[in-house]
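One structure is given below, represented as structure tokens, and several questions about it will come after.
All protein chains but one are shown in place.
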Amino acid sequence: AEDYPRTIRLGDVGFGFGTPYGVSLQAVADAKGFIAEEFAGTGVQLEWTYFTGTGPAINEAFANKQLDFASYGAVPNIVGKAAGLDTVILASTQGTNIFAVARPDAGIRTLADLKGKKVALQKATIIHWAALEALKKAGVEPGDFTLVDLKNADQLAAITAGSVDAVFGADFLLPLEEKGVAKVIFSSARDDADASGFGGFLVSRDFRDAYPEATQKVVDGYVHAAEWIADPANRDEVFQIWSRAGTPVPLIARSNADTDFKQAFNPRLDGEFQKRYRSALDFSVAQKLVRRAPDLTEWADPSFLDNALKQKGRDALWPERRGNAS
Amino acid sequence: MSHPPILSLRSVSKSFAVDDTRFHALTDVDLEIAENEIVALIGPSGCGKSTLLRSVAGLEQPDDGSIRIAGQPVTRAGQESAVVFQDHRLLPWLSLRGNVELALEPLGLSATERRRRAAACIDLVGLTQFADSFPRQLSGGMAQRAAIARALVVETRLVLMDEPFGALDSILRSRMQEELLKIWQRHRVSILIVTHDIEEALYLADRVVVMRAQPGHIHEIVPIDLPRPRRRDSAAFSELRGRLLRGLATQDHEVAA
Amino acid sequence: MSHPPILSLRSVSKSFAVDDTRFHALTDVDLEIAENEIVALIGPSGCGKSTLLRSVAGLEQPDDGSIRIAGQPVTRAGQESAVVFQDHRLLPWLSLRGNVELALEPLGLSATERRRRAAACIDLVGLTQFADSFPRQLSGGMAQRAAIARALVVETRLVLMDEPFGALDSILRSRMQEELLKIWQRHRVSILIVTHDIEEALYLADRVVVMRAQPGHIHEIVPIDLPRPRRRDSAAFSELRGRLLRGLATQDHEVAA
Amino acid sequence: MAVSPAQVLAVPFADPDGRELWAGIGASLLRLVAGATIGGLAGMATGLALALIRPLGTAFSPTINALRQIALFAWIPLLTSWFGNTETAKITFIALATFFPLVFATEQGVREVPASLREVARVLNLSRRRQISALYLPGALPAIAVGVQIALISSWIGTVGAEYAIGNGRGLGGYIANARDQFRMDIAIVGVAALALIGVFLQAASARLIRHLDKGN
Partner (left out) sequence: MSVVETLGGAASGLPASPLVRRMGWRPSRAVLATAAPLALLGLWQAVSTLGLVAPQILPAPSRVAQTFLELAADGELLAAARISAWRLSVGLALGATLGFAFGILLGASRRAEEWLGPSFRAIAAVPALGWIPLLILLVGIDEMLKIIILTKACFVPMAIATRDAWRAVPRGYAELGRTLGLSRRAQFTRITLPSMTPMVFSGLRLASGQAFVSLVTCEMLAATEGIGYLMVWGRTLFQMDMVIVGMIVVGASGIALDQLLRLTERRIRARMGEHV
């Protein structure tokens, strides 16, 4: 009984009018019971919280010892780590598809057209990071446009009211196109996978040290979920699960049209992971989001993931990526 | 009375709406005041003394009857009369001089003329050295004298006073009464004074008007033919006091609010 | 005075700090009050009447001297005495009965006993039918009688009154004076009453204490040996009035605040 | 983003997301009751203590007054960092929103109980407890009543504000925030209207309650 805690608390990003629901891999693991079945017979309770406050909220929850596991974007978890949260990265996750939309009358067709324009996004998020990456590749330097820091809801209002020309964000931007307020000019899944959101599945170090066995089981369940979601046959069911958060299925389908779930939820802590996290670290330092960059090798602990991948030939499903550092 | 009346009220009535019914504060009041006369109004609380005075001051509009000052019907507040209220009502944000000068503003005088006249009146009430003091720096008696100065400065021929010394202690009060008489002798104005103090009425007035309540009306008018200065311990004084007391005491005057 | 004193003051002094200097409100006051005696305090405004009374009530702490009630030094407010203030000071959120019963609470009586005694006292002051009214529903005179009931209900042997009828009009006031004497005759308490009304003092008191200001001290004590009921228009009354008036009038009493 | 009034009216009944309004209002009101009770009682007790115990008042009144000057919403980041996105954070915030107006009103009200009535309590030899229950509390009631009215509005804004800014869980604030995030202006308008209506209702109810209590004056 000492090997397991009574409850295990997991957190992820979520939305919803009533109680929020998740829109990522944990929501699938939750709905399908992949982690719960690992603990069958142990009496361990799983407690899922889907945070509408996203990154900072999850950091606060870790700080207050209200969470054991959480998935969230690289930028906020770097911020948390740098501020002294003692977390450990267990797996990586790509997940979020990043979009850019522009006002139809602004004459913007590609990212390169954003020079000299007013662009809204929420700073200190993976979207901020991904947007700068994507823009850099399109030849637009940070000095070439005006950046306006707005939260999701305000971005919608701002582009509708014409206060900004373009917005970088997630799938919540897509309805704008339907309503004719804006049109999509960029989708990371379609145009540049390197500019997709990237993050990690983290555990608090205290938990890992106290309950290595439970940690292993959680990772096993997590990888099981990633394996299940990677199967294209399950796509429709995934959309159903995600739609509980309030987004209609067709919209989810459209926003994920170009997403390969196998790659998006690739849990590997491999070269690709190293590359993306280094980029996020550089970004965080350059943007002065952190006072000091955390040490990645000390931070990530692939042992649990490796155990999980060894089972049932999952190794083959996700071959190691080299991650040719750019 | 040899002079023509400065003030005359003819069958004045006034009622107030109180919870759907009408409360008759004054019914059919007839009264004349001659030039230079002092008339005191006494009567139990609620008998309409203040209402009568306020009607003369133009602060209330009688339902019926006519009020004339120097022959003119009263149509607006402060017409040809000056008022001294029980609470001095000096404006706290003005100095004594400022308060007195304020009364002169509507007269359209020059600033120097205003100042001269205010100073003269302040001197009359013996407050010259306090002219620049603010009301809070004055004692009750001084403030009341200042209020009298403010009433006199406009030189109306009729001064209305509603219990002007009610808030003062008895010693101060008798001194103020003497001062009022002195001022009156020098200034020659007519005074209508409300009081609830029989002695005060007896000491000051040429005639005492005794009112009664429910409805408010004049019960009797008692001429006080005592020579001035009057002595409160004289037999005639005592006799008149007894008469007024009887006139008042027959009526139950205490009513729950 | 055949009885032992219920109250005795021995060389009581009291000063207040006013702008770095000390203002002497009372110096060296000696006074005794016998059982069943009524003593009136008169004097110009500011001569320390209230300060003296408040010291006896335990509301002020004298700098010097001793105050004893029934032989015991006064150490706390309301010790062995009951107080009637000028303003009735009824708690506005309690009914008349509630106010009177409140005074009985520290005595640790049963609720029924409290109610019985309160009802008896309210009856004594003639307010039985208003027992459930709130203070705002009472006229000034009724509220003051209620305050007297509250003071009497605890049955202390000494009642202190600071200008208890000062706010009432003269007719109501003389009626209250008579009532007070009736109650006193039935209840046999000692009364120390502050007043600024010479007639009131003469009408009520066995002895009148005349105080003077700067510093506050006792100027003279005048025994009033008139039989009760007293007549205000009797020659002896007038004579005593004159004497007290002279005792008071020689001092300048008006001071700017 | 024009939405027709008819559309908006239908939202709380017809729309599956819009229907969450009722549960949200319920959750908000529960939170309001919890937070306002804690904050209100604490505020009154503190105000009473500050006014009646002199050294305590001199020592802490200025500090509390200074803390009061920190605009309410400025507490949110601190509270979330202390309590996370939890009920505790929200209820603490609501309690704070109630606490400050009431401390101030109670302290002021008790201080302003006329010295003349305090003296009555003293000469009547009332016990400390009775002085508080028979004199200070009823005497301060008008001031406390005004404080309660301010506190009620402030705690209602605090409730919705906490839900809006802290997120997670049901509540009217979360409802509005979500409507904005999903760009459902019809739902947002319904939420804001509910916010205003409940505010007006609370104000009217408190005014009536106070009139009922304040029978002595």
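When the chains are written out, they are named A, B, C and D in that same order, and each has its own residue count from 1.
Keep in mind that, in the parts below, contacts are C-beta pairs under 8 Å (C-beta built on N, C-alpha and C of every residue); 3 or more make two chains touch, one makes a residue touch a chain.
In this text the structure is predicted, and so the values were computed from the model without any measurement.
Only one of B:A82, B:L168 or B:I183 touches the absent chain when the whole complex is considered: B:A82.
Of the candidate positions A:G107, A:P142 or A:G162, contact with the hidden chain is made by A:G162.
Within the whole complex, the absent chain has one touching residue among D:G26, D:P77 or D:P114, and that is D:P77.
Considering A:E37, A:D149 or A:D282, the position touching the chain not shown turns out to be A:D149 (whole complex). The missing chain lies against chain B, touching residues 57-59, 76-79, 81-83, 85, 87, 89, 91-95, 102-103, 105-106, 134-136, 154. Although one chain is not shown, part of chain A still touches it, namely residues 55-56, 59-60, 63-64, 76, 79-80, 83-85, 123-124, 148-151, 153-154, 157-158, 160-163, 289-290.
As for the chain not pictured, it touches chain D at residues 1, 55, 58-63, 66-67, 69-78, 80-82, 157, 160-161, 164-165, 173, 176, 179-180, 185, 188-189, 192, 195-196, 199-200, 203.
In the analysis below, only the chains that are shown with their structure count from here on.
Fewest steps needed to get from chain A to chain C, stepping only to touching chains, is 2. Rounded to a whole number, the gap between the C-alpha centres of chain B and chain D is 53 angstrom. The distance from the centre of chain B to the centre of chain C, each centre being the mean of the chain's C-alpha atoms, comes to 33 Å.
Per-chain Cα centroids separate chain A from chain B by 88 Å. Residues of chain C in contact with at least two other chains: 136.
Of all possible chain pairings, those that touch are A-D, B-C, C-D. Considering their complex, residues 1, 17-18, 20, 23-24, 80-86, 166-170, 174-175, 177-183, 187 of chain D touch chain A. Put simply, chain D touches chain C in their complex at residues 116-117, 119-120, 122-127, 130, 134-135, 138-139, 141, 215-217. Across the complex, chain A meets chain D through its residues 15-20, 49-53, 56-57, 60-61, 63-64, 66, 152-153, 156-157, 160, 172, 175-176, 179, 246-247.
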